[in-house]
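A single protein chain has been omitted; all remaining protein chains appear in their positions.
Think of it as A, B and C in the order they're written, each chain with its own count starting at 1.
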Amino acid sequence: MNWARVPGVASLLWAGLAVALLSLSTLQVNVTDDELREAVGDTASFTPDIWLPLLSFSGSTVMDIQSSNDLRVLTFGLLEANSNASDALADPTGAASLFWFAAFMAVLEGLLAFGFRNREEKLVRPLVRAAGIFVVIWSFYGHEPFWDWMLRGLFPTSPDLLYNTNTLVSLAGQHMELVVVSSILTITIGLTLGISVTRSAFREFLPLLSDVVNSGQTVPTLAIIAIMAPIIGFGFWPAIVALILYGLLPIVRNTIVGLESVDPSMIDAAKGMGFTPSQVLWQIEIPNAASIILAGVRTSVVINVGTAALGAYVGSGGLGNPIASGLNQSINPWVLLGALAAALLAILLDYVLGRVEYVMTPRGLQIER
Amino acid sequence: MIEFQNVVKRFPDGFTAVKGLDLKVRDGEITVFIGPSGCGKTTSMRMVNRLLSISEGKILVEGRDNRDFPAEELRRKIGYAIQQIGLFPHFTVLDNIAVVPRMLGWDETRIRKRVDELLDLVGLDPDINRDKYPRQLSGGQQQRVGVARALGADPPIMLMDEPFGAIDPITREVLQEEFLQIQEEISKTIIFVTHDIDEAIKMGDRIAILKDGALVQYDTPDTILAHPKDRFVRDFVGADRALKRLGLIRVQDLMDEEVIPKVQIRDDVDKARRVIDEHGVKSAFVVDDENILKGWVDVDGIRHSPRSLTEAMMEADFNEIGVRKGNTAREALSAMVARGFRITPVVDRRGKLVGSITLRALQDLVEQDWGEDEPQPEAS
Amino acid sequence: MKKYIIALSVALAALFGATAVAQDAPNAGDPIVVGSKQFTEQIVLGHVILEALKDAGYEVEDRTNLGGTAVNRDALEAGEIDVYPNYNGTAISNWYRDIPWAQEAIGEGTSGDAYASFATVASYDAALFDLIWLRPAPANNTYALAVTRQWSEENGITTLPEFAEYVNNGGEVVLSTGDEFAQRPDGLPAFERTYGFDLTEDQLIIIAGATPAQTEQALFEGANGVNVAMAYGTDGALLAYDFVVLEDPDGAQPVFQPTPVFRGETIRAYPEIAGILNPIFATFDNPTLQGLNASVEVDGLSPQLAAQTYLIDNGFIE
Partner (left out) sequence: MNRIAALGGLIATLGFFFVPVINLKPNRLASGTGFGLLELTGDGRYFVLFALALVPLVLAFRDDLESRGWLLSVSGSALFLLTLILPAQAGVMLLENPEPFLGEGAFIRSPRILPSGGLALGLLGAYVTLFAGGRDLARAGVQSWVRGVTAWAAPAIAALLLVGGQFDVYSILVEFYANGAALQQKFVEHLLFVFISLAVGFVVGVSLGLWASRDERVSPVILYAVGIIQTIPSLALFGVLLVPLARLGDRLFLETLAFFGIAVVVAVVIGGTYYFLADREPARLRFVHLLATAVSAAVPLVLFVGIFVSFVFRLANVGFTSGNYGAASNTVGVFFVLTLVVWLGGRWLLKPDTRARLISTWASLALLAGTLVSTVVLFVQASGSSRILGRVDSLETLTIRDLGVSGIGVAPALIALTLYSLLPLVRNTYAGLNNVDNAIIDSGRGMGMTPTQRFFQIELPLAFPVIMAGVRNAGVALVGIGTVATVIGAGGLGDFVIQGIVNTSIDQILLGAIPAIALALVLDAALRGIEGLLTSPGIKQVQN
């Protein structure tokens, strides 16, 4: 039943994607968005090329002086890349096209499926697959003609389709920036708290901590962001603080649960063999609790993607922006654009982290899926 | 009355657990299904109340094919006790025992009466335990409740799947004894699955030994021990089966009621000497007028005091030297070994001498086993 | 004992229910349901309508603060509400945006011309959706540029032409604005086109998704040398902070005149309503509305109270 385990299926899928991209490149579509027309002319073909800067500059933080033209410049640069991509296909030495990438992935998966069937696949294959899928989807964020075309299909009559103040990819960039920064902080804080309250020295704080963290969960996300805004000021940081506060619960809870669930006799044995407390922690407890802790991290990051979308209301940018202003001015294409992109990003991150979680769980504790 | 008629159980994965089982379970008897794990004993039992469907053949319950009854109705009149007890943790003891009666729509007063008498039966004080929850009871108590629950609606038939399996040896002994006594009163038709041969011998009126889903031997424990059908059974019942069997045979089956070397306490010494000689034994029992065992007299005693028997005899309490009818041959043997007798008096409760049992008799018994064994090597 | 309590409670509940059901005959005469959008001015105007009609003896129902433009519009068309205050600019730029022929029909400058835009939306709405626009208020709650009074007096600037001149003469300007206003063609660019000035990027402080309240606060606190702020023409904060709004004589911006919009049925059923509301709305010029908004946004009065006091003070109701 589990197709993912059938050897070669993945590589077949990749090959299929490659073919799809090839046929896509032959498709000429009318560009309707004005700025796009300026940039790429009336018709464009999307031969999606690989577009991979993970974080764009955070285009819009409060009180940070920045011209509106910069955005345009960025957009143009991006769109030129798209328009040239068709040449890139004609002459393979040009910009790396997603088509070639997919083809490469197909071959790689094939090799892994048949070559490495039994060796190391648990480590290599999930990561390769995750990375590959991430590149493909992320690259589509950069291809405005694609979105333009899709939205045109859904809203034939609507004059504005693409969000006019910022490109999707830079919005996604801001979003990722919010998520990454907050997640790093959240994970550091959460792990520290979780680990320290499970040490005998601070164990007495455990009930207090879990009590506080749990009740923190009842505060609505929107409320946290909203309260932070007037205090810290609008922009990047209120969102970050809210993200941290809200993302903390799953990590702390899972860290505690995970560490508590480690079989005491194992720890006892380790002590018996003369492990130092830190050795016990790093060599026994953490590895055995890894899967639970990582599950917490994953949950927390995914929650953060959602909360970051709300950041739009306190001017921290991100994919919430088109949704918010779309709703304000009742421009449904913007709403859908932002919503799809955000949902896609969340699912994508969830998937990638899921694979990472799977890989980082010690082999002995891995549950076959 | 339960009857297996060429019953076959095939599982979806193709494994055949029971291959044409044929046997009759007698009413009011405990029939033990035993065999190595995977022999199909539990499977066969679970087909009786149709927890498992029958692939081929049929099982008659009370003379009717058990597929004629609706499954639930069938199960409600067959008691069911399993190793993991399976009490409902969210019900009180009372509710647990009352499950079947309630399903049968008894009225509450009757149910309460029934529950109390059942709790008494299994040796739990109703007033203390009625409203407890299973998790408040010890393992042994839980199992008692389990049995009580199985007896809930007083079903004529009971299925017990290693009911005492999960309990420590001592408690198990006790429970077995108690259950045998209970069975004395209620005399249900019981199929009792176990993998412990001693339990089988102890509990079973009849034992069915299964192997790979087929019936190897089905007989009384005695016969199985005496005449194991083949090497498998012999190995299964174990090398000490002769002793096991002695433990199984009652004195009354071996004792000799005619030839008893006894003298009245008023007889004279010559009578005693004569008795001893004609029986070719070393000693004779001395009884009084009501034939109560008073002691014994042997040749040395006679030689020392040839005058009166009362001086020559050894006085002794009949409990010390005599064995009862009900005792096992094993106990008789140990009694003889203990006192170095070749012959031991058998007395009844009041000490009346009713017979004697000789070492020879035991020897014969054992020899006859071996004797019957030699000729048949690896049969079947 | 317990069972008595229970029985008692049952009886009590039953009694209560019976009485309630008895009282509540199905609603006599549908009330006039008043909706509004979710910002101060709308809520206040909604309550103005409520109070006025209530005083005139109508049965009214308060659904102010209902939702965004679309929600109110849907509710009105669906007859879920009978009236809500709307702006002609909103109708043109939001509502008729999705209708291609309307984009053709509604000429370029229309939205900037108070009467033209009103006439357009009023006639279209009446014809297409049977929605009746009453007479619009003189106030214009549109995008505007606000400066501190002190600054405007120092430089003698009260209108956009003067402002343009000042900018072109290389005056010191830092404009705090939201990205939307800065980039929408009918936002800041419209000002620049109409009055012929051009703010360079380092004269702009763009706050993503900023609302006037935020930009005004920035101006008030003078952060980063801000001396001009994006604002709405009738914001209460303007009064609170004592700002001056630069006039827009050539109508570079769409005109947003608050106007009660009714369902045709309602207004036909009660034609005299127009006679009640028109005079009231006629008194709403920018300062008045600013005052009303301020009394809610700044003083924290409840919109209902604010509206009531205004109507009483001006003798529309007792």
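Here is the rule we use: a contact is a pair of C-beta atoms (placed from the backbone, for glycine too) under 8 Å apart; a residue touches a chain by one contact, two chains touch by 3 or more.
Bear in mind the structure is a predicted one, so any value in this text is a computation, not a measurement.
Among the displayed chains, contact with the absent chain in the complete complex occurs for A, B, C.
Among C:Val33, C:Ile132, C:Val147 or C:Leu246, only C:Val33 touches the chain left out of the display. Remark: the omitted chain is touched by one listed residue; of C:Leu175, C:Ala190, C:Ala237 or C:Leu292 this is C:Ala237.
Contact with the chain that does not appear here is found for just one residue of A:Pro145, A:Gly173, A:Gly194 or A:Gly320, A:Gly320.
Checked against the full complex, the one of C:Val71, C:Ile99 or C:Ile317 touching the unshown chain is C:Val71. Of the listed positions C:Glu61, C:Glu165 or C:Glu192, the one in contact with the omitted chain in the full complex is C:Glu61. Across the interface with the omitted chain, chain B contributes residues 49, 51, 71-76, 78, 80, 82, 84-92, 99-100, 103, 108, 133-136, 149, 152, 159.
Interface residues of chain A facing the missing partner chain: 1, 154, 204-205, 207-208, 211, 215, 217-223, 226-227, 229-231, 302, 305-310, 312-314, 319-320, 323-324, 326-327, 330, 332, 335-336, 338-340, 342-343, 346-347, 350.
Listed here are the chain C residues that touch the chain not shown: 2-3, 6-7, 9-10, 13-14, 16-17, 19-21, 23-24, 26-27, 30-31, 33, 38-40, 61, 63, 65-68, 70-71, 74, 77-82, 211, 213-214, 217, 220-221, 237, 240-242, 263, 265, 294, 297-302, 304-305.
Methods note: only the chains that are shown with their structure count from here on.
Chain-to-chain contact here is organised irregularly, matching neither a line nor a ring nor a star, and falling short of all pairs touching. Work out the mean CA point of chain A and of chain B, and you get 71 Å between them. Between chain A and chain C the centroid-to-centroid distance comes to 39 Å (mean Cα coordinates, whole Å).
The part of chain C that touches chain A in the complex is made up of residues 68-70, 93-94, 97-100, 103, 179-180, 182-184, 200-202, 204-210, 214, 218, 223-224.
Of all the residues in chain A, the ones that touch chain C in their complex are 59-63, 65-70, 157-159, 164-166, 234-235, 312-317, 321, 324-325, 327-331.
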